[in-house]
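All protein chains of the complex are present and in place, except for one that has been dropped.
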Amino acid sequence: MSAFVAIFARELKLAARARAEWLMPPLFFVIVVTLFGFGARPNDPQLAAFAPAVLWVGALLAALLSLERLYRADQEDGTLEQLLVSGTSLSFAVFVKSLAHWLLSGLPIVLLAAPLAAMLGLPAAALGPLVLGLALGTPCLSFIGGFVAALTVGLPRGGALLPVLVLPLIVPVIIFGAGAVRAAQQGLDAGAPLYFLAAILTLTLTVLPWLAAAALRNAFE
Amino acid sequence: MSAFVAIFARELKLAARARAEWLMPPLFFVIVVTLFGFGARPNDPQLAAFAPAVLWVGALLAALLSLERLYRADQEDGTLEQLLVSGTSLSFAVFVKSLAHWLLSGLPIVLLAAPLAAMLGLPAAALGPLVLGLALGTPCLSFIGGFVAALTVGLPRGGALLPVLVLPLIVPVIIFGAGAVRAAQQGLDAGAPLYFLAAILTLTLTVLPWLAAAALRNAFE
Amino acid sequence: MPLLTADPLTVTRGDRALLRDFALRLDAGELVHLRGANGVGKTSLLETLAGLRRGAGTIVWQPADAQPHWLGHRNGLNPQLSPLENLRFWCGINGAATAAIAPALERLQLPPRARLRACRQLSAGQKRRTALARLLLQRRPVWLLDEPLDGLDAGGLALFAQLAGAHLAQGGAILMTSHQALPAPLQARELVL
Amino acid sequence: MPLLTADPLTVTRGDRALLRDFALRLDAGELVHLRGANGVGKTSLLETLAGLRRGAGTIVWQPADAQPHWLGHRNGLNPQLSPLENLRFWCGINGAATAAIAPALERLQLPPRARLRACRQLSAGQKRRTALARLLLQRRPVWLLDEPLDGLDAGGLALFAQLAGAHLAQGGAILMTSHQALPAPLQARELVL
Partner (left out) sequence: MNWTWFHRLGSPPSFYRFAERLAPWLGVAALLLLAYAWYGGLVLAPADYQQKDAFRVIYVHVPAAAVSLSLYVLMAVAGAVALIWRMKLAECVMIASAPVGASFTALALLTGMLWGKPMWGAYWVWDARLTSELVLLFLYLGVIGLHAAFEDARAAARACALLAIVGLVNVPIVHFSVEWWNSLHQGSTILKFGKPAISADMARPLYAGLLGTYLLCAYAILRRTQNELLLRERGTRWVREQLAAAAGNRDGGAHVS
């Protein structure tokens, strides 16, 4: 319990310390979505058709942004060493760190998605499935991303490897997430893809922290 | 001259050393573009209309990937200190490093763009302006990105700040780059936006290395 | 019954064995000073004993699940957090009482202002003192220290001698490396690699 | 004519002045050993002299555009590159001849195998020896060294004494910090902060 509080509080404190940092993932999200608006024809009506893809890819990239530092900073300053030697449950620590990552970079995106989607011209009926889908999908991003961050932390220049490893793993989440929005856009039932997302989330939460802990132990060499 | 060779060779060597690293930006580019295929409706004819935005934003994000490490690694191991004390021209070093960054992360994308664009259904007439635009625009990404990387290198957690500072600065490049492709798609002349890109590139190459050098000197504090 | 026995132990780096079938025994109350030329494998040996590096052989702790205190080249301090915050985190992780933090920093004579400053703003010696304060927060019989004297001034060395002496007197054991001679009252068994 | 004069010099960290109106003079052939308790400002002073940190006051080099050799806590070695590659890069940057690299590494007794290994795989002392080898690649009259003895074994200390002695004999000057006593034949002017 005290370990939970300690790890969680530390992550929040670090984000608060670099004062503007917690603002960055949502800001990045907004800017990426804006860039798409720029790249497209002005007033393109087709933008709405692409809104699900743009929003989901934007959310994914915003989460990716802060993943590299999830364990690398701890490895560089020796905190990871101390965690390994101290005999605390590493999978538990991984779980808490991923949770904090979601809170800082996933949740703001869930909250921001609805206004941005409206800006992209998404119909109101699709907003519910979008937000629900992101609420189920962004924790998957944090946990899958955390696992890959653990895999690459020991590598000399793992930073470049990370996004390339994360993206394919994340494809199912994107397919179902964007699928739910598209179904709602076309007046169909968005239930099925959302159930799939919930299933992926359950699997992710239960399995990945253990694998990530193993990866961290291994990465130390 | 020998400084040029030394810095340039070192960057290439480092990329070659982390064997898979030079593969990462293009791979990331391919994956992001593919994700849009997933996020969109299967066989969506509108994909072609959206292709310029997807390709340009993909290129930009792929360049962003490796920017943070451009100076941070040097700062952490003390190489930057040595550069500052040694009295070599810092703006020259910045120029060479940005050039190497472009060679490693920009050029592969220029080469990859045509086949990917064809996959997205871009008409053949638009391929020329796309590739030419990327050839002019990706160096801008490397140089503007290098400037921002220099601005944030001294910061405790500058990594999160970097993309948020780069993206707005890069907007003109995206506008003209995607604009050229769109003009060609519609059978119009793509010359004007490409000239604008060339002008931006000239400005970028001549001014930013000096500003980046000032930023590096400043960031050291 | 020794607190730590490694016999035999092979320490490897890459595909090269640095130490082959090495034997080590650390008794309660004993201070072992590991010496040897640069690159002979002292750091690698300590890391293997701490469980950070895979080695071949048997390492037996007494009791079997004992955890050592580990202090390597890296201090294990987050540069953004102050010494107080870093130690509080460490206590939370290890279930130690935070009440011991202030006295520990006091004992290591970290100036009060430095306790609240982000660690990246501390001098090398101040960081080292903070890292040493961690050893006082929780009683663990075995200390594995890699060059703990680096960066300490004369006062710091005396402090170290005092802490280490107290730990040994309470039945603890220390295995440490240092290229310097150990500070005055400490009596060590030298182990040359 | 001294090689380096700083008079007056104010060294600040954050909004705190560590040293106020400090005066320093470094003559040819002189070795100044900077001493002082942890956190007193030795590292900050050296960084200010090296031009890495803004200070207030006047620093005069002789000749005016002279560049010192600088060696701080960080060795300035890329961890992915070998010692040879790192030094070759350094030579390229500074226009020094690469022919001096092999003799310099030889002189610092870096084992041949270690010269080709990535620096991240070197021991602490091996990295430090590589960083010291850099001082031999180009003649620069002033050396500013922050705790250069850290991590060196007994043989390393003797080597350092030899290098430094030769540099001083050629009319160079050294300003260095160390919490240890300097190795045997070196004679230093102590400057206590």
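By written order: A, B, C and D. Residues from 1 in each chain.
We adopt the following convention: a residue touches a chain if its C-beta (ideal position, glycine included) is under 8 Å from a C-beta of that chain, and two chains touch if they have at least 3 such contacts.
Fair warning: this is a prediction, and the values are worked out from it, not measured in the lab.
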| item | value |
| --- | --- |
| In the full complex, displayed partners of the excluded chain | A, B, D |
| Of A:103, A:119 or A:175, the residue in touch with the unshown chain | A:119 |
| Candidates A:3, A:31 or A:63 - the one touching the absent chain | A:31 |
| Interface with the undisplayed chain - residues on chain A | 18-21, 23-24, 27, 30-31, 34, 37-38, 40, 42-44, 47, 118-119, 121 |
| Residue ranges of chain D at the interface with the undisplayed chain | 14-15, 54 |
| Interface with the unshown chain - residue positions in chain B | 144, 147-148, 151-152, 154-158, 161, 164-165, 167-169, 171-172, 175, 208, 211, 214-215, 218-219, 221 |
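Rule of thumb we're sticking to: only the chains that are shown with their structure count from here on.
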| item | value |
| --- | --- |
| Length of the line joining the C-alpha centres of chain A and chain C, rounded to whole Å | 37 |
| Distance from the mean Cα position of chain C to that of chain B, given in whole angstrom | 45 |
| Separation of chain A from chain B, taking each centre as the mean of its C-alpha atoms, in whole Å | 24 |
| Residue numbers of chain B (touch at least two other chains) | 14, 17-18, 76, 156-157 |
| Per-residue overlap in chain D, given as positions that touch at least 2 other chains | 73, 79-80, 118 |
| Chain C-touching residues of chain B, taken from the complex the two chains share | 156-157 |
| Touching residues (chain side chain C, partner chain D) in the complex | 13-14, 36-40, 43, 73, 111, 114, 121-126, 128-129, 147, 150-157, 179-180 |
| In the complex with chain B, residue positions of chain D that touch it | 50-54, 65, 67-68, 70, 72-81, 85, 88-95, 118 |
